[in-house]
Structures are given as structure tokens and as C-alpha cells.
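Handing you this structure, nothing more for now.
Complex shown without one protein chain; remaining protein chains in place.
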Amino acid sequence: MAGAIEIAAGVRDGSLKAADVVEQHLARIAAREPEIHAFNLVMSDEARARAGAIDAMVAAGEDPGPLAGVPIALKDNMCTHGVPTTCSSKILAGWKPPYDATVVTKLAAAGAVVIGKTNLDEFAMGSSTENSAFGPTRNPHDTSRVPGGSSGGSAAAVAAGFASIGLGSDTGGSIRQPAALCGVVGVKPTYGYVSRYGLVAFASSLDQIGPLTTNVKDAALLLDVIGGHDPMDSTSIPLAHPSLVDVLEQGVDGMRVGRITDLPEGADPDVLERTEQAFDVLRAAGATIVDIQVPAFTFGLTAYYLIAPAEASSNLARYDGVRYGLRVEAPDTNAMYGLTRAAGFGDEVKRRIMLGTYALSAGYYDAYYGKALKVRRLIHDEFERAYQHADVLLTPASPSVAFPFGAKGDNPLAMYLCDVYTIPANLSGHPGMSVPFGTGADDLPVGVQVLAGTLCEPQMFRAAAALERAVSAEVQP
Amino acid sequence: MSAVDGLPGDWQLVVGLEVHVELATATKLFSASPNRFGDEPNTNIDPVTLGLPGALPVLNRHAVELAMRIGLALNCSIQRCTFHRKNYFYPDMPKGYQISQYDQPLNVDGFLALPDGTRIGVERAHLEEDTGKSTHSGGAGGRIHGSDYSLIDFNRAGVPLVEIVSRPDIRTAEQARQYVTELRGILLAVEASDAKMEEGSMRVDANVSVHKPGTPFGTRCEIKNVNSVRSIGRAIEYEARRQIDLLEAGDQVRQETRHWNETDGRTHTLRTKEDADDYRYFLEPDLVPLEPSQEWISAVRCALPMLPAARRARLADATGVAADSEAAMVVVDRGQDEYVLQVGAAGGDVARALVHVKEAWADSPSVPAADLAKLTTLEVSGRLTATQAKTVVAELIANGGGDAAMIAASKGFEAMAADTLGPLVDQAIAANAEAWSKFCAGEGKAMGALVGAVMKLSQGKADGKAVTALLDARRSQA
Partner (left out) sequence: MSERISAAVVEKVARLARLALTPEEIERTTAQLSGMLEHFADIDALQLDDVAPMAQPYPLENVFRDDVVAPGLDRDEVLAAAPAAEQGRFRVPPIIGLDL
């Protein structure tokens, strides 16, 4: 399969037709989507029309942009004007936003072709895509297993070749963990790197949109396109970002790579073994390995599962049956609220709304939410110190390879532990990415997580590219 | 104090006011939809206003500047501040939370001076967003209770508000009226709001309690729906008496929110404290802290216009009336004081100008200041009586200005100077000997007959004041 860089180059110079590229991807979708269920909506007609328009632009001597003709899968929590955006929730089923998310506008301006809206854990709450109101997505590498989550649909779509590239959102690991489980590259940028305008909020101070791609260079290109300041997002960083595509070949010679010696336990041996090999690869490429301690790392899970649900409980208050989405009729407005929200939200979403409401409520705020914010500061400060000694840190992206459906049973905490290595970067705002690094148990993909300091995406991508170069055999389903 | 309010016994009133004002911006607090009253429902809407999934707020710089004007005009300190989410459900609240300022408001620790100089503390003046509007249909005539359904218009949702919270320093209903009137004048002067209570761009809630001096403050009730300056006084007086009646009957005042009903002139329980919401305030993660620079604060301070109190003082200095006299209050409230001073600058008499302006115009005077100046000159020189001057002013208004002397001449208001008036006075004294002797004996009533006689002789052209002065002079010489 050609990568996005090659597709865009071919479409721009006329040697490749965007229409043909779309047909190839639609053919793969037709063949395997019934089995995988990566999409909530495949936009065949729109994609064909868009591809035709891009080919016409090229024929007219215009440049459609750096993603010319590249099929992209959008997580179904990004607003697309006139196209249903459901967050895989019954409460938003069929809702057509009257506006586009900033990333959607930027993708259009770059010539990308949106091929569909992908499945997710409802409102991005989950680590397996099992929490979708529209049924789970299956891992293209083993359809008896989960693709990870919550961006499981986008990760699976990219892994299965349904789309050349994809976008996910990452609140506690929702890009990096499914990337690891599906054997693709997944990036959570520095908080504020990519505009959140039009991303349906889960936890506003943690959410970031990022790429899911088959290779590091495509991820760099996609992030170059969607990154940058947006005046519609007050938390968007008002800085110009250097091109990441340009830094990939710079290597890791002299780079300091941190090994966290007090990393929380719980990762499977196969995953730990691969992570060790990753250190070896970077050392061999000229990096220095340094030992780093981040004692508060382990408290990230608790801080996250108080802060994220608290923000979510407020963010999800707008689903009240008044202006859009589901309404369950009732004799009065208050009853309508309760019935609508009880019918519209799934169990995990309700659980987090309850947890978050409790953590913020009178009498409990200081003990839970207030304390969690302090732990967040502690974690942030410890990572800041770590980045004085190391340019990047390596950890597992997920404690295990893809697990079978139902493996976490009805135990929410077991599922929450899937995010133990990815959560701290959301709390601290630092960037992190998962890079496919060989296979583990049952020949399933393993992802190594590269973490870096604020706006140190260039270093992170250089390390990721070095790891990628070392992986000779690409994992293909 | 209680005597003034007519509170029985030695009960004392304690009032704090919370005033919401809509800011006069072009757009909403966090989005680019128009901030405009009276448009077709749901036409000033955007993703932020409607709380659509994915929408994000961005703070309106001009709203901050208007809020700073209010703060500075109320002698507040401007400080680094943050926005919080106040979480509660209501159909006209699109997001399920209101973005407001909580423990770190923009303006703190100011005061408002009433016309008599009494300072009412201003605890804070913070920014927040307005809600939409509900209309209740069916059932009992638009009332919320018993309605069949409600309709929501979000045009007002997201309109910038400043909530000005006074300290409980107000002790009489009259002070409450004065506070609101003065505040309104300040808001208009700094052009922060059109402050129309009838359109809801200025809304007043009153926290009312009673106690006996030397004892702690009593339990307070919050009175909502006070929609005019007049009803502020009525609502507070009613509520104070209600609380006193309870206390004197041995009952307790329950902390609650009460609704003022203009029609029956009473307050009614809206909700009690027990079922008050738990708002779960937390920092709004979609917004960042606000810290106006010293340069910005200075620029806003320097650009502030003269405030009503200072303008009243200036007018008082120029005209000799008291700063808190009705004339000074009214004329400054109507923004006519500058004109009065212009009359003075044009060589006219400001005291007479004050009287004419107050009586002749409800708003901006429609006659060139120089023309009114000329009129006042004629008047103080005794060439026109007060009554004649009024007639000439009416003529000036009808013509949009003109030469007061010519108008006076055309009306036959010939000058009746003191030298021609003297003989007429003597003539009247001679013809009314009985009245004259009574007048000399100190009977004030006799004066009327003498003045009337002079008027008759002068065919109404004599100035009443001049006649009186001459009569007094003759008596002291007698």
C-alpha cells in the first residue's frame, strides 16, 4: 500500500488519480468492513465526488495541497457539516452538525478526501471500542480481539487499509493505545498543538486530536497539516510549529533517551522485552540512555479518573434533549432530562458522569477533584524535571497486546489500567506517540511509546523515525 | 433610620443588591453572534451560543474593557481573574453550565457613593454570560406554573453580563432606590450598558434581612423579579415588614429565594435553601486566565468620562444649587448639565438656565445654548418676568432657537425697568391705603393685594419679584 506521502505526490503530479485511490480504498472497505466494523459511516459518494474535484483541480493546473487525494478516516467525534457525527452514542445518533471542526476545514484545504467516520468508545470513553452504541470494532490483525480504544475505528481503518491515514482523539491514551494494538503509528501532540474546535469534548483539559498512520512520515505530514494556532480555540498555542516532515532524517545521535526506572508494573513480558529492544536500537543509533525517576507516574491513573470524569460530567450536560439529539418525551422538562440521558448514554458514560459529578459535588470537591489537580501538578513537574535530563522517554504504549473481547469483564478498573502508561502525558500536556515495534504474544503488534517535553515533537518524531527504521518487517494483517 | 422607612419598633433593615447589567457590545461574550435586543427568535445563534458539541468559547476583549470601565467607575481594584463553570440544568441554559467568575472575579473591593455621600461597598463586579429566554405557553396566561409547554429563544444566550454585588451596607429602601439610580447613571456615563430595566438589560435582585441594632444580621431572603426603580423600594419595604411580622410573632425567617409580584405587591416563595442546587463550580478548561495589563487598566481609567456625582458637584458649583438637589439630580441624570454650563460660557445665567432646562426638556435641549443665554440675561436684568421667560422659551423651542429679545418684543413683553415701576408702585399704595397699612403692620397677606394692583396698572408687564422688592423698600423707608 502506498503511503500518504506517495499518494499525494502522485496525485499532485498527475501520475495518480485521486478517483482511483478512493476506489482502491472503497474496495478494501467493501471486502472487510462487514467483519471489522471500523466505520459508523462510509462516505462513498462524498469521497468519490471529492476525489473527482481534486483530479479536476490538478487537471486545471491547481495544487490541491499536501494531502491531495489522500483518503482519511475521521473519528466520529469530529464535527462534519451536514454529515452525521454521533460519538457512537444513541444520544447523538443521526445528528448532523451545522459546522465543520477546524481540523476538517484544514484537511479540506490540504486536499484530503474524507472516506468515513469511524467508530469509537461512546464519547471516547474506553480502551477497546466495546463501549460503542453501534457495536464494537474488531482488530484487523485478529478479529476475535479488540482494536483498543477509544479511537479503535480509526486505528483499525488505517491498519486494514480502509484509509491511508486517520485522525483520532487522545484524552488518556485513546490514540496511542489503539495504535499499539493495531500496529500503526499514533500521535498525541502537545496540548494546544492541534485545535479542539469542533472536537466533541470528553475532557477539555486533556483532549487532543492526532494522527493515526501506517508510518512515521505520514504522521508528521498529517500533523503538519492539522497543527497550528486556531483563534477559535482559546487553549490553542499561538506559535508556528516547525515542519516535522523535515526533521525525520536527523537521527538520534547524541540524543538522551530516558528509561523510567520506577515505571508502574503490570506490563506483559513480551511488551517489556520489545521496549528493551527499543532502547537498544536507539543506543545503537547513537543515543545515550539515562535512568530517570518519575515517582508520581503511578498516581496518574487516579488523578486522571477523577479529573477526566469531572470535566466530562460537565461537558456532557449539554445532551439534554432540548436543542439536538435524542429526546425521551415526558410530562415535564426535568423528567425529560432524566429519561433522555438515561436512555441516550451507555453504561460507561453514565458511570463516568456519576463519578465526575460526585468528585465535583459539595463536600467531596477537595478530597477528590481538588486533590487530583494537585497530583496533576506533581506529575507535570516531575516530567518537566525528567526532560531536563532526557530528550525523550520510552515506555510501553499499552501493558499488553490486543486482548480478546470481553477480557476485562465488567470490571471498569481493569479496563482503566490499559491507559496506565499513556495517561501521564495527557495530565502533563506533553506529547507522546506510539510506534509499531515488532510483535509480541500471538504475533500481535507491540507499540513503543515515545514521550517528549512540551513542543518537543521534533525530538519525539526523530526518535520514532529511528525506531521505525529498525523494524524491518512491517506488521500486516 | 427605621423611622424614615416606617419600620415598627427599633427594627433595622439590611440590604445588599445584586445587579446584572448587559454590556453594550456588538457581539456575545464568547462568540461572534450579534448582541442585539428584539430580533426574531433564534437568529443570533452560532455553535457556541447553542452549546453545540465541539463548540469552544473565546473571550470578547471589548466586553472585558466595558467590565473594567464599570469596575473603575465603582472604585474597584482590577485583578487577575479566571472563569468557572456553574453547573445546573435549565432549558434556556444551553450547555448545562453557565460560564461565570467565581472566586477570582475581575473587579473587587469598590464602593458607590450615594448623592448624600454615603458609601455603599461593592464587593465585586464580575463577568458572566446571560441565558436564553423561555416563553410559557398554554395554561394560565403565560405563567410558568400550569403551562402546557415552553418555547426557548437563545438570542440572549451568551450576551455579556456584569454582575455587581454590593455589600450589605444599604439601610433603607430609599437608599436602595438611590443606589440603583446612581448605578444606572454611572453605567450610562461610561457607556457600558443601556441599563434599561424594562428591557431586562439591567436586573436587580435584593438580599433583604432585618435585625435590631447591636445584634447579628438576621436571616436573609433574596428577592427576584424587581423590574423598576419604584418596585425596588416597594419590594424591600414589603419584605422587611413580612420578616418583622414573622419575628414579632415568634416565628423564624427561612432563608429562601422570593419572587416579587408587582400586581399584588407581595413577595412569594420561589425556592428554599434546602433544595438549592449544588453548582459544582470548577475552572472552565476551555478558557485561560485573564490578567489585564497595567497599561490597559490605565488607558481605560484615563478614558473614563466624568461620572454623575462629579458632574452634579460641578453643576452645583456653577449654579449655587445643592449637589443632591432635585434640579442637579434630574439635569445630570438627563445628561443636560453640559448644556447648562454652555449657557454660562455663552454669557448667560446658569442658575436660570438650570431651571429652564429642567422644566422645558426631557432630554437633550433643542435650542442653541447662546440663544438660551440671551434669554437668561434678559431675565436677570429684570427685563422679562419668569412667566414671560417661560413663554419665550416655548417660542424658542418651537422655532429651534432665535433671538429672545425679538421674541419678547413681538410678544409685547416690553421691558418694565425699575424707574417706570416706581411710580406705579406709589400709585398702587395710594389707591390701597388699607392694604398698605396692614402690610406695614406685618400682615403678609396684604402684600398680594398691592402686587396685584401694580400688575393691573402695568398691564401684566411688571416683574413680580421687582414689585415685591420695591414694596419692601418703601415699607422700610416708611
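Each chain carries a letter (A and B) given by its place in the written order, and its residues are counted from 1.
Convention: contacts are C-beta pairs under 8 Å (C-beta built on N, C-alpha and C of every residue); 3 or more make two chains touch, one makes a residue touch a chain.
Quantities reported herein were computed from a predicted structural model and do not represent experimental measurements.
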Option from B:126, B:156, B:280 or B:374 whose C-beta touches the chain left out: B:280
Among A:39, A:202, A:345 or A:461, residue touching the chain not depicted: A:345
Contact footprint on chain B, counting only the chain that is left out: 25-27, 32-34, 40-47, 49-50, 58-64, 88-91, 134-136, 139, 144-154, 224, 259, 270-271, 277-278, 280, 282-283, 285, 287-292
Residues in chain A touching the chain absent from view: 95-96, 98-99, 190-192, 205, 231, 234-235, 237-238, 296, 298-299, 302-303, 305-306, 313, 317, 320-327, 329-339, 341-342, 345, 350-351, 353-355, 357-358, 361, 367-368, 370-378, 380, 412-413, 427-430, 454
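To be clear about the criterion, only the chains that are shown with their structure count from here on.
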Length of the line joining the C-alpha centres of chain A and chain B, rounded to whole Å: 57
List of chain A residues in touch with chain B within their complex: 78-79, 85, 87, 92, 95, 97-99, 101, 196-201, 203-205, 231-235, 310-311, 313-314, 316-318, 320, 322-324, 333-334, 337, 357, 360-362, 365, 369
Touch list for chain B against partner chain A, complex: 47, 50-59, 85, 87, 89, 91, 94-97, 150, 152, 278, 280, 282, 285-288
